[in-house]
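A single protein chain has been removed from this complex, and every other one stays in its place.
Per-chain residue numbering starts at 1, and chain names A, B and C are given in the order in which the chains are listed.
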Amino acid sequence: MLSPLYLVAAALAASFTLGLLNPKRSGAAYAITLVTLAFMAWVPAGWLWGFMAEGAQPVEIYTAGALPPYAINLRMGLAEAAMTLLITLTGLLSALYLKESLIKLGHRGMAVLMVALMAFCGIVLTRDLFNLFVFFELAAISTAGLILLSEDERALSAGFKYLIVSQLVSTFLLIGILFAYHASGTLNLDTMASARLPHGSAPSFALAFFLMFIALVTELKPFPANGWALDIYESAHPAYSALFSAAAATASLYAVDKLLLVGGPGWYPMATGIGITTFLAANLFALPQGNDRRLLGYSSLAQIGLILVVLGQRDLLGEGTPFIAFGLLVSHAVAKAGLYWLSGLVGGRSLTDWAALRGRPLLVFAFISFVAMLTSLPPFPGFYAKWELVRVLAGEGRLALLALILIGALVEAGYLFRWFGYMLKREAPAEAVNGEPHQVVPVYVAVLAGWVLGYFWGELSGVGLGHHNLLLSLPLAFALGFLLLDWLPAWVKNTLAITGMVAFFFLTYAEYDPLRLIFALIFLIGGAITLLASYDAHGRRIGFYPAAMLMYAGMVMLVRANDSFEFFAAWELLTLGSYFLILRGKHSEPHALSYILFSLGGAFLILAGFALAAGGAAQFPITALGQVAPAVAPWVFLLLATGFMTKTAAIGLHIWLPGAHAEAETDVSPMVSGILLKAGLFGLFVLLMAMGKQRLYGVELTHVLLWVAAFTALLGNLMAVFQEDAKRLLAYSSIGQMGYALFGLALMNHLGWLMALMFVINHYIYKSMLFLSVGGVAKRTGTREMYRMGGLIRLMPLSFIAVLIGIIAISGVPPLSGFGGRWIFYNAILASDYRLPMVILFLAGPVAFLYLFRLIHSIFLGQLKDELRRVKEAPFWIALPQMLYVGLLLAFALAPGLALRRVDTYLNLFFPEGGLHWEGFEITSDYGYWNPVAIMIVVAVIFVSLFAWLLFVNRRAQKVKQFNIVFSAERPFRPETTHFAWNFFAPYRKALGFLVQPYATTFWGALTDFLHTAGDLARRLYDGNGQSYALHFLAFVVIVFGVGV
Amino acid sequence: MQFDWMKIPYALLTLFIVVNFGMILTALVAKIAARVGRRRGIRIWQNYADLFKNYGLRSSITHGAMFYLGPVFRLTGGIGLLLFVPTIYGSYVFSNLSFAGDLILALYFIFFGTLGMALGAAESGHPHAAIGVSRGLSQVTTAELPLALAVFSVALQYHTLSVTAIVAAQQGGIEHWTLFTNPFAVAAAMLAFLGSMMRPPFDVVSAPQEIPIGPPTEYHSSYLAMMQTNRAIFPIAKIVVYMNLFFGGAASWPVFCLKVFLIYMVSVFIGVVFPRFRVEQSIRWFLIWALPLGVLAIVLV
Amino acid sequence: MKEELLKRTVKGPDGVEFEVEPLRDYYCEAAPTVMPGAYIKIVEDLFNWARAESLWILGFGTGCGAIEMRPLMTPRFDAYRYGIQWRPTPRQANLLVISGYLSVKTLKRAIRAYEQMQNPKYVVGLGSCTINGGMYWDSYNTIKRLDQYLPVDLYITGCMPRPEALLAGFDDLKNLIRAGQAEGANQYAENFDWYKANQKQVIHDWDMPDYNW
Partner (left out) sequence: MIHLAMATGFLLILIGFYGAVSNRNILRMIVAFTIADSGVNLVIVAIGYMPGRTAPILDATVKAGYAAARIIDPVPQALVLTAIVIGVGVTALMLAYAYKLYEKKRSLDIAKFTELRG
């Protein structure tokens, strides 16, 4: 292991060597620079390896031949090694990225770059306050120098603004250091820290510390003293910005951390306060940003603010602090550096210009990996860090802070995912991305590093907290494997996917309890059946399979989860996967965004709920939800239930669903509707099984759920009635159906749960079938608007049969399986304590007829249009699963016991009373009885006899065509004017339309508008004037002083 | 499972009786309504003539498979509804096929015919058919609501969903009828009854003046004959449900005939007096007048 | 020929263009056929009785004589008691009453309505105008003899015939039906070409298929 001093020495030596070199030999100078930087990276890499693998001990490097405090000392420990490695690697990659511009600038530029990196390393390594100051000044000067060398002319003024602020900062820092020295008699951080106790209370020391602290914190660009930083981020060369964002911030953070060591816990609240304010403000201001680099700048400020919060929570986090802080830091550094490098490849500066990346799948993958890292999604380090942070904060009752962090994170996810949507969906600029290898390689290295770090954090989390490494779980690995296989043709991948899912089910089916078995069946086998439709796709379908498999993996992991961590990780994975799937739709960009935002919001609620429930415990089995302390239990229930209901689109939280489900691709809609929605129900099942009834302020929460569910069912159905778009209609219908299922759960009795399960199965079958069928029709007709179709029954008989069976089943008419659901429903409500919510649900039932009839009539019946006369039946692979579903539906209608009987017995564990009795084909409850086979036979016999009779008496019927209708002795003009389909239920709208005013949409729209407007107004604070920024800094100092001291 | 094959001829016997009773009853009712208009009205056997005439028509057309199946669905719905409910209380012969399911089966089977008929009518491609269906479905959403509440209330009251058990609970005198033990439920249900009998003020579905007879516009010949058969069976079958739930059921055919006739007459009385509601008016009417009764019924039971 | 009945080229959703010929694609082209009665005589007799006792009139007033039909529904005449009622759709009606003069324009509608009724179906000509043109005998725009265009089973004379006369006429029609002599529909099918030629002779803007199913 080489001495850390080489970090400084090598940089200086190389810089001076460059000065001696012939200025014309830029190539050689560049080579020297690269070699030096590589060497500089090698030094900490060796140390890190030593610490991690060989158990080396931290070393102190003494200078000037004397021991501290009489001389400056440097320290190389695990943290230092990691940070300097991060810094030097970023530097190396940036230098690589900067090849052309460095060679053009000549050796001066390279020297400044090396000095800057040296200074950052110095800040990390040194244990001496004044030395820290010197390194900071060096960093400032070299940073300003780098900016001065930037190509963008605007960078000049940005650099000057930076210098103004750094002058102020250095003044404060210097005075602070000197007074601290005066008060403590030492400049050595460790000595000062140990000397703190006697002197700590001295006001002069406190003041001195405040000056130092505020100066160093300002280096972290806190709100509002950060306008200068944004200007730099926006105008500097992206490689420099990467350096500032990743390397400089790392160094400054560590400096603040070291200083806090001196200051002690008394200063933690101030750090927290500054951090959280910055986090929230920066995220808010980023919301209306249109410039990519400035947006990244805001995001950087926010991330650093968050890490400052973590440092400020050191008193709680204790030993765990580095795990969390580093997790967030590396996520931020890797992602931000990567994104800045990417921004250099994109020609335009508007967010929508990033659509240029679309032609390069690897870069798209890089982009989304970075976004996922920034939003702390699994399996990246930030995810583990977020989980840990929230767990501890909730465990110690710092709930307000927790809420603020989550809100800020949601806003951040908002603008990042919006950006991602732009990238994938907006019109690509004419000029494509043509990254040179030296520009693309750093990006790839960053992506790779992100994934490796994800694995590494998984391992750490396994060692420290006993969690599973997510990347090692089979389903996720299987899903990620498709990333590597994406070059294969779609049908090969489809076969692999189906095989994998079916095989996994057969490998594991013995491990599930009856309830989970149902869900596992739907997720795995059901998913495989739905995937059959994907054979219809041609080509390679880049990106589809990783996304789909990620979603399925998430769902499988959800069913298999034992503790809250696994559950939550699975939840986020399935959310992410389904988001990608939904985003694939042609016009789905805004809907996918609203989906991911609602889902993440819900996920955060779940996260908070679990954390609250765990009360700080590292391991929290799902089953332990039942033993949560009574004081917090209702709140936990509330958080988790709301979180899950975001996924099932309960009313008020439903606005994401119609667009997301309707705009998705043909084979994706059944996945996200028929299968994905069940994840939310599974969550609710798990929640209610563990927690049962909860009371909050005397209100029984399941009762509230009951009302919410009833209104969801009613309004979902009502809204479906007024849709012109077939897929939107089905989507709204799903909202209603989920309302029914939720209602069953909230009834909190045996049959209610059985009914919910029945809806789970039924809804999976018929909604998958209907979405496929309607999707096939839409594919053939080129429209989703029902009134443009009509009369397709003859041309698309299979699709018609699927829809026919589907609507009979949904409407609950015997003899199909929907009736079973209704029958159990009646028995369940009879056993319930509540009566009034049923009124709403009774109204919802017949409303379903309206939209179902409209669906089948407007598409398949009525008048066929000119241009659709030659439409063909849906493609084989889309029709095949439909027919399978028809078979499944009939089978389930005949023998519901196959699926339900075991669950019925299983539910006795929770509700011993009120189960069903299964005798032969007859099903009996406490109230009534039902024999599906008998019903089927009776209906079939009557139907067939009558049909035969009609065939006999009507044997000479003349088949006529569509205009052979009586038309008041006239004839129809054209099919378009004869097909009664548009605004089909006009009188109904007149009577009950007031119920479907889009209040929820208005509310959420107003909220986002408000956030946007607030951010847009507030960011005018940064008026671009260097003097204003100086004033901001002074104001910041005064405010922090006033509030904190 | 043991199945008593004799149930099939027994069920057919019920069917036979009810078809004929229905034919005559509807003619009788038409005569009564004619009398209100000071006419003599149709002959009591007119329905038979019409039925034979329609079967006797030599030609017919078809618009497609669903159009063809529509009347089959319709009549299956009527016959099924009749047979899933025991007709005569205490009689094994006339308990029909009620072993297949309870009250809920009957309630939901009502929609079987409606749905099939709506689909068949829609395939004819005639806009009036679609308009009629649109109106009918819109109206039924709120018209059925009070009935659903009443049924819920009755089931709560008797703690069972078995029709036989509900009738049994009402035996022993008129004061045991649900009509007196749970008057709000019966009131609500009877208002719903008005909505489902295709008589004024709730007959806008087939509104003969503006959308010539709505859904069945294109139906004729044997299709129409089947629908006529259903027209004879279905109201009776429905009234049987009402009778069993609210009016003590019937232990013999004479009582059956009397009760069915009287219950039928409720809708006739209202129908001949009141003019027609538009769809949105009837929706509001049911929500404002019938729904509160239903809610009262389930709250008070 | 009306524009909407002309051949047109349309483009399907898959981008392929094809021709739509409304008269062929939207209308059934089959010609009417003669429909024999039931094979067993007693069945046919039963049906004829039922047909006679269940006369469903198409509610289509073609001319001024329609005014005389309304009173039949009133308490004074109450035709319902004879098994007569009105139907709003030709599909369900089996009696077409041509109530008075028939302008060429209306003739087209009357033909369409007639053809859309089901076999067996009956035509009653009401008033002298349907027999010889009546007071419109020299009009350029009304037809003079109905039976050249539609197979008439019965004429009820008068200008106008009173409701009582109508009732008497319907009674006669019942007798004809019961006797199995009201086979207008089959007659129409048998002499289809002749009827069509007559019809097309007066109707110059023939914008419908030859037989309206």
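The working rule: a residue touches a chain if its C-beta (ideal position, glycine included) is under 8 Å from a C-beta of that chain, and two chains touch if they have at least 3 such contacts.
The structure presented is a predicted model; accordingly, all values stated were derived computationally and were not measured.
J.: Which chains here would be touched by the one that got left out?
T.: A
J.: Which of A:A520, A:L850 or A:A1030 touches the chain that is not shown?
T.: Going through A:A520, A:L850 or A:A1030 one by one, A:A1030 is the residue touching the chain not shown.
J.: Which of A:L34, A:L148, A:A428 or A:A891 touches the chain that is not shown?
T.: Considering the complete complex, A:L148 is the one touching the chain left out.
J.: Quick one: which of A:Y97, A:F179 or A:F244 touches the chain that's been left out?
T.: Going through A:Y97, A:F179 or A:F244 one by one, A:F179 is the residue touching the chain not shown.
J.: Touching residues of chain A against the unshown chain: what are they?
T.: Considering the whole complex, chain A reaches the absent chain at 130, 134, 137, 140-141, 144-145, 148, 153-154, 156-161, 163-164, 166-168, 170-171, 174-175, 178-179, 181-182, 187, 227, 230-231, 234-235, 294, 1019-1020, 1022-1027, 1030-1031, 1034.
Quick note on the criterion: only the chains that are shown with their structure count from here on.
J.: Mind checking the centre-to-centre distance between chain A and chain C? Centres are C-alpha means, answer in whole Å.
T.: It comes to 70 Å between the two C-alpha centres.
J.: Let me have the rounded angstrom distance from the C-alpha centre of chain B over to the C-alpha centre of chain C, please.
T.: 35
J.: At what distance in angstrom does the C-alpha mean of chain B lie from that of chain A?
T.: Roughly 53 Å separates the two chain centres.
J.: Which residues belonging to chain C are in contact with no fewer than two other chains?
T.: Residues 28, 35, 89, 91, 213 of chain C touch two or more partner chains.
J.: Where does chain B touch two or more other chains at once, residue-wise?
T.: Only 55, 58-61, 212, 217-218, 221 qualify.
J.: Show which residues of chain B lie in contact with chain A when the two form their complex.
T.: Chain B reaches chain A through residues 1, 55, 58-66, 68-69, 71-73, 75-76, 79-80, 83-84, 97, 99-105, 108-109, 111-112, 114-115, 118-119, 122-127, 130-131, 133-135, 137-138, 140-142, 144-145, 148-149, 152, 155-156, 159-162, 212, 217-218, 221-223, 225-226, 278-280, 283-284, 291, 294-295, 298-299.
J.: Spell out the residues on chain A that touch chain B in their complex, using ranges where they run on.
T.: Residues 791, 793-794, 804, 807-808, 811-814, 819, 822-823, 826-827, 829-830, 835-836, 838-839, 842-843, 845-847, 849-850, 853, 856-857, 861-863, 920-922, 925-931, 934-935, 938-939, 942-943, 946-947, 950, 953-954, 956-960, 962-968, 978-981, 984-988, 990-992 of chain A touch chain B in their complex.
J.: So in the complex, the part of chain C that touches chain A is made up of which residues?
T.: 4, 8, 10-14, 16, 18, 20, 22, 25-28, 30, 35, 60, 89-91, 109-110, 112-113, 116, 208, 212-213
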